[in-house]
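Let me begin by presenting the structure, written as structure tokens, before commenting on it.
Left out: one protein chain. Kept in place: all the others.
Right after this comes chain A.
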Amino acid sequence: MATSSLLPHSLLSLPTASSRFPKTSLPISSISLSLNQISISRSGSVAFQPLVRRGRDSTFGIARAGETGKEETPAETGGDEGSSESVEEESSVAVAVEEKPPKKPIVKLNEIIGILNKKFIEEAEIIKPVPDIRPGDIVEIKKQKANRRRLALYKGIVISKSSAGVHTTIRIRYMTSGTAVEIVFPVYSPTIKEIKVVSHRDVRRAKLFYLREKLPRFYTFKK
């Protein structure tokens, strides 16, 4: 309540300031005003004051005028320290009494990629649920090709899975027309319309690159 009551006062003080200072500085002052008010509501402590004092002189004067709610000229800032501080204490006490908005958890810089990846995966999962894929699974993938209406179908064995958030890829190996093909598919890509695990083969490895040297019948599947 105290902060809201401060607002109309601050608005009243602005026109007096504008008569002294050119109009171009108004946007700056209003921003600094709002910043200061936010800072008060957050911390509610007088400790923030030292930071404010380091601001530019012109804006500093106007801001302090807004806080105190008194119509005082910027020139009298020095003399009014005692009275302004008491008013700030009042405002801080009043703020502490009323409900503080729940503190948002501060996002650390090194967590941003993880959060973004989770968001992208969630969005992709809504459109198309992706099953749990392990190396050794025999999967059928339906993929949309550019400028084609019919979906391309790929059926093969997963020989490796690379987990990298939204760019999780699986490598499929299959045999067609006498030649073996390996394709890397990004699992959460919108071009992949459906992934279905058809069956599973028991393997004791995470990466089945040994299949390249094995007989073709191990990676040949009838569609």
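Just so it is clear, contacts are C-beta pairs under 8 Å (C-beta built on N, C-alpha and C of every residue); 3 or more make two chains touch, one makes a residue touch a chain; residues count from 1.
Going forward, contacts and distances are computed from a predicted model.
Peer 1: UniProt name of the unshown chain, from "Autophagy protein 5", "V-type proton ATPase subunit a", "dolichyl-diphosphooligosaccharide--protein glycotransferase" or "50S ribosomal protein L14, chloroplastic"?
Peer 2: In UniProt, the chain that is not shown appears as "50S ribosomal protein L14, chloroplastic".
Peer 1: For chain A, which positions touch the chain that isn't shown here?
Peer 2: 145, 160, 162, 167, 169, 171, 176-186, 189, 191, 209-210, 212-213
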